[in-house]
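Below is one structure, written out as structure tokens, with a few remarks after it.
As you look at this complex, bear in mind that one protein chain is not there, while each of the others sits in place.
Chain IDs A and B follow the sequence of writing; residue 1 opens each chain.
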Amino acid sequence: MQRNRWQFHLVIRALAYRRGRTFLLIAVLSMAASLATALGIVSLTMEKRVAEEIRKYGANLIIMPEKARISIGSGGLNFGEFSEATYLNQVKTEDAIIRSGIQLEHSLHLSGTLRRGAADILVEGVNFEVIRRLFPWWHIQGSWPNGAEAVIGSRLAARLGIKVGEELELLGVAGVVRPRVAGIVNTGGEEDDLLYLALPELQQVSGRSGQLTLVRLLVTAGGERLKTAMDRLGPLLSGAVVKEVRQVARTSEGLLAKVKLLMMLATVVVLISAGSSVAGTMSASILERGKEIGLMKAMGGGRLNILLLFCGEALLLGVTGGITGYLIGNVIALFIMQTVFAAPPGFISWLVWASMGVSLFLALAGSAGPLVSVFRLDPVRSLRGE
Amino acid sequence: MMDVLIETRGLTRNYGEICALKPLDLRVNNGEWLSIMGHSGSGKSTLLNLLGGLDRPSDGFIRVGGEDLRVLSEDGMARYRREFVGIIFQQHHLIPYLTAVENIMMAQYFHSVPDEAEARTALERVGLGHRLKNRPGELSGGEQQRVCIARAIINSPRLLLGDEPTGNLDHGSTRVVMELLSELRAEEQFTIIMVTHNHEVAAWGDRTIYLDDGVMVREELKGD
Partner (left out) sequence: MGALKLTVLILAWGGIIIVLGRGFSVNRLLLAVSNATGFAAGVAVGALLLSTLQGDASFAVAKAVLSALFLLHWLVSLAALYRSTGEGTTVERFQKMSNNPLSAACCSIAVGILAGTICSFRFIPQGGEVPLLTVVIVGFSGVCLTAFFFGVEQFVPKMPVPTAEVLMAIVVSFILFASSSIPRLDLFSPLVMKVMKLIHDIVHQFFESMLIPDHLFFRPEVWNYIGLLFGNRVGLWGGMLIWFTPVLLVAAAIRLERLPSVAHIRQGAERRTLLKAHIRERRTRLVAPLIAGVMLAAAVFQSRFPAVEYWDPKPLKVAATPSGSIFIPLTGEIDLKDGKIHKFLFKERGRDARFMVLQNSAGGYTVTLDACSICKPDGYGQTEGAVICYYCKTLIPLETVGKPGGCNPVPVPFMMEKNGIAIDGAALLNLWGITVQATNRVKGAAR
């Protein structure tokens, strides 16, 4: 048998012999590692989501009717219940934007539902030219629409089984449209669930001529100018509010900060207690195994050689604890994300290394003291059972 | 074959105030079987530990097989133990989580590389061919001691030390173990130094020395 394999075999045998203690150590280590993992997953996922939310709006200001509600959580704007919905006046809004004299680009949006067969579809009216210019992340399969054509979100398309080139029949309050689907948009965001029509067409078919639900504004440069733009636009608009997109995301940022703090505290407490319990268990184990170590020394085992075997045990415990910790951490993260944020956690594979690091660090740091005593142990005394 | 393997002059070992071994001059020839007798606390185990490289003398000169044990480093001592000495203990210390074969492979591993086939042969040699895969807990005292003997001689030591190897065994097992040792010695020609209470066991040796309170009080040659 090869030396390396033999060493591995020895370590496994030693751990298997003290099954209870091994499980205890692995449990402690994986608990610490799993909390660290869960903390990492939750904070990274949420940070990414907050950043994505800001990015997805594309615009950094939005104008919306005063009474429309914004809810955040499931990934973007939810346009509320349409019975309550209020609308912006297109002419007045555009006028206000021009009068404000601010250099900005804007995109007009009207949301509504149209009936296709037996189902309602969420439809948004936009100006495709503007969209194409302002939202470069729109990834269109097929082509950009001309005239009365439509663009459909990829998830919606998959759900309804709609393909490029198909003609849809959509029934609105004030008429019927039959747009051809020119392309399928895939942004990874809420756009994937909507059907896009040319704005005038939707306004007409849903009987909301000259009405809008949302205007997105792109003010180049940040900070100060954003503030000035808000201040100047605000008074010009009646029945509408201007909001910074960041505001929308701030709610979840605050919640995230609290959850993160809580988890951080929990992790620190668990790390400290896990560290000390590992140290305690390890030193008890080494004391108990004094005879065995003395015997190994008497047989001619070098100090480094014996140290290697015991380090091997700590390493194996650490790695196992790290991996199980990562798996459990994912479950914990799933639980936290679903109860607190009502969103799925991300899958972050590199955290397995972080988890392993935490676990290994604890295992090695916890056994550092006992390992030193292995190094020092006097074979004569330990064999006599002192 | 009558060259000197072990030579000590004024060998002393103090544990704090207590003097476990008073200046001792001893010569052991290569291939000799030496028995050491004495009461508990007479310093016989201390002497054995010094000879086995498990302990260091407080004073005096000790040379085994041309190796001056006083100047060896910690790692040098470990090398001396694995290449030169085989030790059999009273409480047949075996590693509890390893099988008989694996216990022997452990000694091989510290010495060079583990070799399972050789370890099996060694166990068969001591009559334990049927107990290869048993853990120490599943073996009787005599069997355990035979595993210890196989382990002690697996690396072909020049010096075999026994610390009351039959202390825990019944009469029958004692006899088996002693016969085995005698046979092995005839084959492998190692030197045996054995500490014992038992006159019958001591009688297997070529020479017996008596220690009392750390001093050698009497020396008996076989047939005296």
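Odds and ends about this structure:
As a convention for this text, a residue touches a chain if its C-beta (ideal position, glycine included) is under 8 Å from a C-beta of that chain, and two chains touch if they have at least 3 such contacts.
Bear in mind that the values here come from a model prediction, so they are computed numbers and not experimental data.
If you put the hidden chain back, the residue from A:Asn186, A:Gln204, A:Ser283 or A:Asn305 that touches it is A:Asn186. Contact with the undisplayed chain is limited, among B:Glu118, B:Glu138, B:Glu200 or B:Glu219, to B:Glu118. For the options A:Lys48, A:Lys163, A:Lys243 or A:Lys258, the residue in contact with the chain missing from this view is A:Lys163.
Although one chain is not drawn, its touching partners on subunit A can still be listed: residues 3, 105, 136-137, 141, 154, 157-158, 163-164, 184, 186, 188, 192, 218, 220.
In the full complex, subunit B touches the hidden chain at residues 83, 108, 111-113, 115, 118, 122, 154-156.
The criterion applied here is as follows: only the chains that are shown with their structure count from here on.
One simple way to say how far apart two chains are is to compare their mean CA positions; for subunit A and subunit B this gives 66 Å. Against subunit A, in their complex, subunit B makes its touches with residues 49, 52, 54-55, 74-75, 78-83, 85, 87, 89, 93-98, 102, 105-107, 109-111, 113-116, 151, 155. On subunit A, the positions that touch subunit B within their shared complex are 1-3, 6-7, 9-10, 13-14, 16-17, 291-292, 295-303, 305, 379-380, 383.
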